[in-house]
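Only one structure is covered here, and it is reproduced in the block below.
Here we show just some of the chains, and they stay where they sit in the whole.
When the chains are written out, they are named A, B and C in that same order, and each has its own residue count from 1.
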Amino acid sequence: MIWGVVFFPGSNCDRDCVHALRSVVGHTVVEVWHEDQSLDGIDALVLPGGFSYGDYLRSGAIAATAPVMRAVRELAARGAPVLGICNGFQILTEAGLLPGTLLHNASLRFRCHPAWVRVESDRTPFTAGLRPGTVLRMPVAHGEGAYFAPPAEVAALEDAGRVVFRYCDPHGRVTPAANPNGSVAGIAGVSSDSGNVVGLMPHPERASEALLGSIDGRRLFESVIGALVGAG
Amino acid sequence: MTRAAAVDTAALTGLPVSDYREICRRLGRDPNPVEARMYGVMWSEHCGYKHSRATLRRLPTSSPRVLTGPGENAGVVSIGRGWALAFKMESHNHPSAVDPYNGAATGVGGIIRDILAMGARPVALLNSLRFGPLDDPRARRLCSGVVAGIAGYGNAVGVPTVGGELLTAACYRDNPLVNVACLGLVRVDRVARSAAEGSGSAVLYAGARTGRDGIGGAAFASTELDEGRAQADRASVQMGDPFTGKLLIEATLEALATGAVTAIQDMGAAGLTCALSEMAARGRVGMAIDLDRVPLREAGMRPEEILLSESQERMLLVVRAEEVERAAAAYRRWGLAAEVIGQVTADPRLRVTAGGRTIVDLPPETLADAPIYDPPSAVPAGLEARWRLDPAAVPAPDPLEALLLLLRHPDVASKRGIYEQYDHMVGVRTVTPPGADAAVLRLITAPPLGLALTSDGNGRWCASDPRRGSALSVIEAAANLACAGAEPLAVTDCLNFGSPERPEVFWTFRETIEGIAEACEALGVPVIGGNVSFYNEAEGGEGHGRAVFPTPVVAMVGLLDDVTRAGRMGFAREGDPIVLLGAPGGTLGASLYQHAFQDEVRGRPSDPELELSARAIACVREAVRSGLVSSVHDASDGGIAVALAESCVAGGMGASVTLPDGPVAEVWFGEGPARFVASLPPERLDALSELACRNGVPVHVLGHAGGPALHLAQAGSAGAADPIELPLAQLTEAWEGLEV
Amino acid sequence: MRSFRITIMLKPGVLDAPGQAVERGLGALGYQVGQVRVGKVIELILPDGERATADEMCARFLANPLIETWAIEEIVQGATQ
């Protein structure tokens, strides 16, 4: 299968995602430029982390206006797997492809450390191969990662099974101490209504090799193969 | 020129009269006002190294691996398999004192561009910080601003900050030290140079536009700045833009990959003036520059403002004329400015025109090579008296209290509150994150090789005995690398001192260089670059006069042959025997213990014992590489008791230990060179003892790891301390207590 | 007890990276705009009601006098957004 990784000016996990997908998972990867108009031939797409356009104004707001985003919308509408990691998650919410938004961490500090999330839904291509309740260890590294949506919207997301990941402790317990940023209901990742667009704050590409402390992140990428084959 | 005009021009330089005479001698005339300002900045201590250059020649700078030593934008060392690293450290002390956030942020941006100028991709940052005691509001404000600035720039630019230091003392209260180092990776055949070459080649300006940043300095009287606009209305500090910094990295690496670029340098201190004159002087060529072509941010900038602006995120390139569009296209693709502003000329003169008028015409080396001074040096009065220390006179609490107090001390306590604000993982190279003795990075393109990084400096030791203190700091850096299993490749240093015009300060500088040189020679490590920061003085300084402690900081990088075997510092398995490698005794002179409880530095640090230390370091490296030990950690601030506690906390288990016989405070908390606390499976004890014996390194079995608490007792009967027991939770609470 | 709105802007000549980014983003959406500057606004209630106190807070803490200027206006009841 062929992955696309979008390079925005100011992305800084773009090369890390390419490395994880190409050299670790062993898939074909196309580097997509933010000005590209077409995503033809791409099966699944990653919007990587970083500080696109400096994250001035609001994180992800300016990237959401980039030329490539029209093609991203089309790809998403076709049902292809689209994953926004960290800044990529912020871009997807700003582009209206995912609900809610990401506020300043409650501590008002950038925080970079290992974190644990619990898989809450297997109705996305990135979690199709994982059982709900599975605990994954993946680092977080962000200053604006507190997921927020109005209470009614959060309730609707919960009901629809669109909360995909929730911060938890290593044993899978969702506690305030395990929440690194003050995210509402401990939400670490959500999906679109159709499930194929997913955003999350933790970094699976930094958790794809034992040498870096965890291989749990790789399971998100590998899950997509099964999902695509299954969808035939 | 009339006599009165000449006097005015001299004042414009802000330099001593003797320097001004030298300028006139070299030029054969008086400089015009624009030239005078250029000399003023290039011959400042910061750019010209007038007081330090002669002394710095003492440092060893070569090894078979060194591809580029000091003199370029950064040193470059071969690491094998076709790859090299570029490494450099720099200070941003004064800007950070004025504006902690922007001062520290631009320090990070600046050192990244030095590495970029070698053609290397920046892959890691270190930060070495000194503040006043953190219970002082000013020190705390400076500290949190500096850390936020480093995070703000480093995180956004996508270069991980993988390690550093934070130490506190009253002398740094008003004059903090902010030293940042950057490491980059480059293919051996792609190392870039700064010497301009090729008459007719294009001089290409690239990156951010030029504004009026950082030019409120000495050479500019406010009345002259601009008609009508008051000084107060203008920024007096530089601001960084990490977003543009990130684009500059990508665009520059693309431009260099075209092969069209023959020379490159960043525009740092003294901006365009520095880049033009150094690139031309190094290449023994001239340049003809048209200032009207420089991309500007604001209208109406005067020529001298353009020449001296320190706007950030700019590079200067020399490109073969017929290929200049290819290099420029790389920058434009990333949305950056790229303009040809002139040509290289065979005639070795720097000629600058503005509005069609020649405003500068001089030999570039007269700007680039500031005069070299030979400052007087004098042993500080009362030195030997201060070396005397009666350990019994140190008003310390009992060992248990003392240990907890030292664990809480900002110099020892976990720096988690700092390094979790830094993205230390971006780039997917970080195998050992901050928190251990040395950070470890893997080389993605050359597995299983890895690099270990550390920065170390100890102003306390150097305030007492700069020669021993600086040698001990080098030893400590190498010891930290050994704990990771790395062999030292190179050192870059940052030398922070008071005014070199005071003979006692200059003496400490010379002694420091001697100490670094001796230690580097003993270890066989070259110094491939560095930075000198003088005039670190303010009210409240407690060193000589009002100066900060003489504070050399060394950053050291080492090579791991197999990164999967990187050492770890936490005890790893219940029941593993714990051994001490190295001499058991320590000294209290100028130790953290002495200074924490006595407030002024007294006593003398121990002899670095360079031969023995080098052997101990080699022995530990070998033990880690061959997988003999399950954990190893060097004893530094706070001595062996603190090192044991740290290995407990890092490993999440207690230990039962009996320290050797001897005076309590010295044995528990004394400091000395190259001493290590290691743990290992019992069946490997013999092999380790044999390895140590072969290297002539003492080994003592102290006890074993495991259990819920640290039990510390001491051998010997008379005068030995009572055994203590500290639950792991209490140790952790003390050590993790630092809030920044 | 009076409410104030403090507007903090970068001094002229200081690099306004956020302003440049906003201009670029608006351009990408097809809006032609000029001279975009981005600043901060802080609204607060001061029990002592003294404008001079607000000014002092700006100089000491809220603004960075090296690079920023500020303006203080009183928020008159009912006239707010």
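The rule we apply is simple: a contact is a pair of C-beta atoms (placed from the backbone, for glycine too) under 8 Å apart; a residue touches a chain by one contact, two chains touch by 3 or more.
Computed from a prediction, not measured in an experiment: that's the story for all the values here.
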item: Subunit stoichiometry in the structure file as a whole; value: A x1, B x1, C x2
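Going forward, only the chains that are shown with their structure count from here on.
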item: Chain pair, B-C or A-B, that carries the greater number of C-beta contacts; value: A-B
item: Subunit A-subunit C separation of Cα centroids, rounded to whole Å; value: 34
item: Whole-Å gap separating subunit A and subunit B, where each centre is the average of the chain's CA atoms; value: 36
item: Shared interface positions of subunit B, touching two or more other chains; value: 241, 243-244
item: Overlap residues in subunit C, where contacts from two or more other chains coincide; value: 17, 21
item: Subunit C residues within the subunit A interface of the complex; value: 17-18, 20-22, 24-25, 28-29, 38
item: Touching residues (chain side subunit A, partner subunit C) in the complex; value: 53-54, 56-57, 61-62, 65-67
item: Complex contact set, residues of subunit A against subunit B; value: 9-10, 12-13, 15-16, 19-20, 23, 49-51, 53-56, 109-113, 139, 141, 143, 203, 205-206, 209, 211-212
